[in-house]
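Note that one protein chain is taken out, while the other chains of the complex remain in position.
Chain nomenclature is as follows: A and B, assigned in order of appearance, with residue numbering initiated at 1 for each chain independently.
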Amino acid sequence: MATPLPPRAPRDLGKPVSIVIMTLFLIFLFVPIYWLVIMSLKSNTEILTSVALWPKDLTFKNFATIFGDSTWYMGYVNSLIYVVMNTVISVTVALPAAYAFSRYSFVGDKHLFFWLLTNRMAPPAVFALPFFQLYSSIGLFDTHIAVALAHCLFNIPLAVWILEGFMRGVPREIDETAYIDGYSFGGFFLKIFLPLIASGIGVAAFFCFMFSWVDLLLSRTLTSVNVKTIGVAMTRTSSATGFDYGLLAAAGVLTIIPGALVIYFVRNYIAKGFALGRV
Amino acid sequence: MAKITLSNLAHSYISTPSQESHFALKEMNHVWQDGGAYALLGASGCGKTTLLNVISGLIRPSQGRVLFGERDVTNAPTAERNIAQVFQFPVVYDTMTVRENLAFPLRNRGMDAAYIAARVDKIAQMIGMEANLARKARGLTADAKQKISLGRGMVREDVNAILFDEPLTVIDPHMKWELRTQLKQLHRQFGHTMIYVTHDQTEALTCADKVVVMHEGRVVQMGTPQDLFERPEHTFVGYFIGSPGMNLMPARIEGNVAHVAGARVALSGFYGALQGQVQIGIRPEFVSLGDGRTGGLPARIRRIEDVGRHRILRAETPAGEISAILSETAPPLAGMTHLTFDPARISVFADDWRQSPSGSAVGKAA
Partner (left out) sequence: MEKTVNQKAWFLVLPVFLLVAFSAVIPLMTVVNYSVQDTFGDNAFFWAGLEWFEEMLSSDRLWSALGRQVIFSATILVIEVPLGIIIALNMPKKGGWSSFCLVMIALPLLIPWNVVGTIWQLFSRMDIGLLGSALLAMGVEVNPGKDPVAAWVLVVVMDVWHWTSLVALLCYAGLQSIPQAYYQAARIDQASRWSVFRYIELPKMGGVLLIAILLRFMDSFMIYTEPFVLTGGGPGSATTFLSIDLVKMAVGQFDLGPAAAFSIMYFLVILLVCWVFYTVMTTLDKQEER
């Protein structure tokens, strides 16, 4: 019998390598964001005339403009409203559908699934005008729900897709064991199943939030007076005199914050491991 | 194969534990004999998986030592301990075939190809998978996958012990029996030390020669199934083993008589003064019905459950609900107003731990 090879620790090896890789990547990601932040603290003249690591004349004027003008800050508030609506609707509706796709086969299931995916494939620009006509005709123009529903077009398929992938990884035996243990379907779903796919839910929710949040075109098309969105506000940064870069940068910085909060809140879901079984 | 010794072992998941309740495993000293088949039995959360993981090296204990034979392996990683572990749900490498799965541990150790092929064939035959060797592991049933897990554990000849963590949980009831039998056979054939964690007493009692019962992080008893049944060291053992479990009643002991809710119950030994909460226990198998002439506890029959081979009687007494098992030859129930207990089978517990009599029964009727 050959002598056994010296044992290797499979996961702990390479920790320093991990740190180096992550540090490099994070620096790569961070530098342009840092650039954005300092741009927001500069005046336009400074931006357009010199380059520096730190603003020569630090100014909060750009942020003051945003916080002082209701069109601006209401843009954030309104956007937040329809984005949250959309995220909640999309994930809630996607959960049972994804469960059905992962556990059952039924007439037209594969075609339905692929059809859902195809809805994610069309550029929103194609739908802008038709949506405008559609929502105007049913009297939902210029409402939060209109934008939330419009975004469902591409967010629901994404949510179903992601959730199905995670649900597929949960062995069927778990469902059956739960029924043997006496759980009703609802109880099983909420108390046992959902915690197991927590990663998937966290990621799906974050992506729905993100894709809905960054969409400027549809949100602009479907709203006007009552619901001002960040898209509208963004257009005000370009005028006959050119771009107001400082203001744009400040607006950009402020759009990062809600999203950062969202991912902070779902981090535990995303990072949640798969703990199966009893102690 | 080696004897496994746990010395002053304790473990807490909290980094600075300050009270006993912080410890998932309370201090224990324990020896697992070489070649023994042990069941580690207990309720969910009692620490059995923690103990198993300490032995396999997946957890480093916060206190104490683990020895394999004479060698201290407390700080040795899992790979060095040469143990095999079968998990609760089947862990197989999905993209590999059955053959590759079984060969994997040996390939990682750099064994030579001919040797690996021979071992794989041998093990495949033992677990009954030789027909499936070329199939991808992915599409197989749960019990086939568990067999592969088992095979992967056994394919190394130098394995010290095989640890099972509730491996039959996801198996169909019909296959459970077959797998259990196979496990017993394999143990008899190869004589590995086997530690089998379960919360199912039937599994424990049928699979193992010795059963170790754990409760709240402590080993409360180790013994043969017979020992556990007849002489439980702890009320938990009494309650957990047997179906239904032992009846427990608060009592006051005076010499060889127990006073239970006003009635006098004869004991088979003399007991000294006892500290703490005193209880007596009797298994339903040793409870009989009487008409009151021979004493006993007054009882009102509430329910009778027919489970085929025998009947379970549930009665209401001043000491709480008592269960009794009635065989087919039991006398008819009419006129039965009392329950009597076989004194030789009564266990006395103080603060949940078994107490021994200080003297033997002298003369008094048993």
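Heads up, the rule we're going with is that a residue touches a chain if its C-beta (ideal position, glycine included) is under 8 Å from a C-beta of that chain, and two chains touch if they have at least 3 such contacts.
None of the values given here were measured: they were computed from a predicted structure.
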item	value
Touching the absent chain when the full complex is considered, from A:82, A:99 or A:141	A:99
Per the touch definition above, residue among A:41, A:160 or A:208 touching the missing chain	A:160
Chain B residues touching the omitted chain (full complex)	56, 58, 77-79, 83-85, 87-89, 91, 93-96, 104-105, 108-109, 136, 138-139, 149, 152-153
Interface with the unshown chain - residue positions in chain A	4-5, 7-11, 13-14, 17-18, 21-22, 25-26, 28-33, 35-36, 39, 47-51, 53, 89, 93-94, 96-97, 99-107, 109-110, 112, 114, 116-123, 125-127, 129-131, 133-134, 149-150, 152-153, 156-158, 160-162, 165-166, 168-169, 171-172, 196-197, 199-200, 202-203, 206-207, 210, 213-214, 216, 230, 234, 243, 245, 248-249, 251-252, 255-256, 258-260, 263-264, 267, 270-276
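Definition applied: only the chains that are shown with their structure count from here on.
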item	value
Chain centre separation (chain A, chain B; CA means) in Å	49
Complex contact set, residues of chain A against chain B	1-2, 4-5, 7-9, 171, 173, 177, 276-279
Interfacial residue positions of chain B with respect to chain A in the complex	44-50, 77, 79-80, 87-89, 108-112, 115, 142, 157-158, 165-166, 169-170, 199
